[in-house]
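Partial complex: the chains shown occupy the same locations as in the complete assembly.
Chains here go by letter, A, B and C, matching the order in which they are written, and residues are numbered from 1 within each.
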Amino acid sequence: MKRSLTAFLFFAALLAAWQVVFQAKVWSPVLAPSPASVGRYLWNALRDGTLEGSTLVTMKRLFLGYVIGIAAGVPLGMLTAQFRAMRDTLGVLALGLQGLPSVCWVPLALLWFGQSEGAMLFVVVMGTLWSVILATDSGVRNVNPIYVRAARTMGSRRLHTWVMVIMPASLPFIVSGMKQGWAFAWRSLMAAEIFVTILTGFGLGQLLHYGRELNAMDQVIGIMLVIVFIGLLADKVLFSPWESFLHRRWGTDK
Amino acid sequence: EKIVLRVGYFPNVTHAQGIIGSQTTREGRGWFEERLGGDVTVQWFAFNAGPSAMEAIFAGSVDLTYVGPNPALNAYIRSGGDEIRVLAGAAEGGAALVVPADGRIKAPADFRGRKVATPQFGNTQDVAARAWLKKQGFKITQGGGDVFVVPTANPDQLALFSSGQIDAVWTVEPWVSRLEQEAGGKVFLEQPEVVTTLLVSSVRLLKQHPDLARKFRAAHVELTAWINAHGAEARAIVCSGLGADMHRPFPPGLVESAWRRMHFTADLKPEQIAGVVKDAQGVGFLPNAIPLDRMFSGEP
Amino acid sequence: MTLQQELSASPSAKLAVKDVSKTFPMRGGRVQALDHVTLNVSEGEFVCLVGPSGCGKSTLLNIIAGLETFDEGTVCSDGAPIRGPGRDRMVMFQEPALFPWLDAFSNVMFGLKLKPGLADSERREVAQYYLKLVGLERFEHANIHELSGGMKQRLALARAMAPNPRVLLMDEPFAALDAITREQLYGDLQRIWQERRKTILFVTHNVREAACLGDRVVLFSPHPGRIREEFRIPLPRPRDINSVDLAEHSIEIMRALKGHLGDTEVHE
């Protein structure tokens, strides 16, 4: 209760500061629109269904891309952590590729998938996968070896050890890596929606992009707020439960 | 004390005046500096696209810029007519509808069910494409209709067109030439009279240094005339300017063939812009347009 | 297998450590943890290892467990060289090594779940049996960090014993326990060992404990880790830790321990 109050007051203060800046007319109102006009944009976009529609489209893409990124990245990260040869090949590749901006993947995506959801997905996955691999790799390599040793003497072998011991033992890292992966996925998707135009669905990235194209900063800021909001929601729903489970079990973070 | 004039343009053949201005500045014989007087320095900014240029105008970090009519219109309307003015025209033509050379598409009716790419959602060519297709009696919606209009970045168009994943492209030079030369395209339709580039100024500049804006415009008009008189020389400067901007040699042949499809004029034809507005509104863009009179007034 | 059979099954095994040496690299040199150590443990034998801190007892246990490599020598279990850890040789580590992401009960279940041939309900029953044995039945659902030091050690003991391995390698399992709990567990351990004929290798610092539990007590000396002497304890079972016979044996061992330490001078 008290916590939400702090948060509420903080964001109310931010909003107030914004209003003050707007009224002081320090910046061109085109670039820094009033909170009211952003609110109006959001309200209208909600009413005519644009916002819900594109949010839905974007969330579908995001989830799919993210889930694929995680589902492939976590096991691959465990492989790179476990096997020298994998680390020297895939691990090195991941290190190199994670710095590439999403736009680099666009030509390849179009080449392989044409202008389809597949291309979009490819860009998102490429933007997420490598960082998830690296975070998992880090996590696994930081696992206290005593856990693995204990498990092995109890007869735990390969897959069982990975799933039942190494995974949970590196969970704090993996969750932290998954949070970052989420951010990577978002950003890649925004880029993908800007660079890969497809006809099956108009997402938040496109709204953001066209807002910018049309110099409609109320739209740009409105969509930014939506992205921020979804980010917070995702944290509450996807990551917070894991984190509090971890902290309760491990006895960390009182 | 020196006054700094900050001018934007895109490294694109259709912005020849900007490229020549920046290239001559780079070479130390600045066309505009020579005509603006010794106390003025010109800084040239090569923007990636219209929105960036317009953001810079709004943020007060450039004073003048070459830009396409649609971003200029958007910026004018968005600011309620308060922040930018069009000073002069710069280039016309250069846009075309390209279809495969194999004769798949011979008549407007053949576009039914096809995919037509445009450079950007809501940009000049996109609006033109939608308006033209509508005029041919097709039903166009955002995600479908009788013909699929697919906004696709220029470089990707080339790839998708050559691999047959899109059937036609409505775009602007130098991409029209590249589609012809590299991807087996054939020009189906041209609109030589359509404005491609304008010279716009921020209202702030007009307020603070009206004389400077006037002098810059005059220099621009003079440069346009010079370009029309000295085609080969102008093309050479444009070619080396593009190379310098992009840090990669630009093929002279491309400038050559693009040039043929455009012409440079400093004349302002407000009725052309009004036509653009009408087209845009006809296909559902620019819902709350305002009177354009102040846009061409040249006054703050 | 019924639960009854499971709880009373009698495994058999034999360990043969021959001429094993092991050095660890260390900043500015090497540490010789084991120097030509030879040790045979027959089936169903209870052998205790005693020796000063840092003499290589844990290292030897880890090697037999198949968790640590060694530089020289051979280590066989049932005549076959040990290639890695196996469910037949369960280890109770010196630090509890419990899994913090599982609660107490699930920690015990971990090894049981890996043991084939048991129904899930039987596994649960076995786990509960051992939790009760170590006095943690009220703490089934506790997180590891909520347990006291001694409770952690008891949980580790339950976890090691629950899957009923043929060989138990125990590294100071009772170090953090009070005298009373300890005495109870001496009794329980001896009973389990006798009923199920386990082979136990048991590291301890408590000489009396060694004499109480072991058929044989093996004395290590440090730097480098070597076996110095062996003592047979031919007392009848069950033994009482406070008996006079046992005290005599432990005094003898203690004397030997001190003697060897005099030789090698741990603290110069």
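For the reader, a short list of remarks on this structure follows.
In this section, a residue touches a chain if its C-beta (ideal position, glycine included) is under 8 Å from a C-beta of that chain, and two chains touch if they have at least 3 such contacts.
Fair warning: this is a prediction, and the values are worked out from it, not measured in the lab.
What you see is one copy per chain type; the file as a whole holds them as A x2, B x1, C x2.
In this section, only the chains that are shown with their structure count from here on.
The mean-CA centres of chain A and chain C are about 48 angstrom from one another, to the nearest whole unit. Centres computed as Cα averages put chain B at a distance of 82 Å from chain C. A straight line joining the Cα centres of chain A and chain B is 36 Å long. Along chain C, no residue makes contact with two or more other chains. Against chain C, in their complex, chain A makes its touches with residues 146-147, 149-156, 160, 164-165, 168-169, 171, 246, 248-251.
The touching residues of chain A, when paired with chain B in their complex, are 27-31, 106-107, 110-111, 114-115, 195, 197-202, 206, 209-210, 212-216. Those residues of chain B that touch chain A in the shared complex are 50-51, 54-55, 58-60, 71, 74-75, 78-79, 83, 120-123, 142-144, 148, 150-153, 155-156, 159-160, 163, 165-166.
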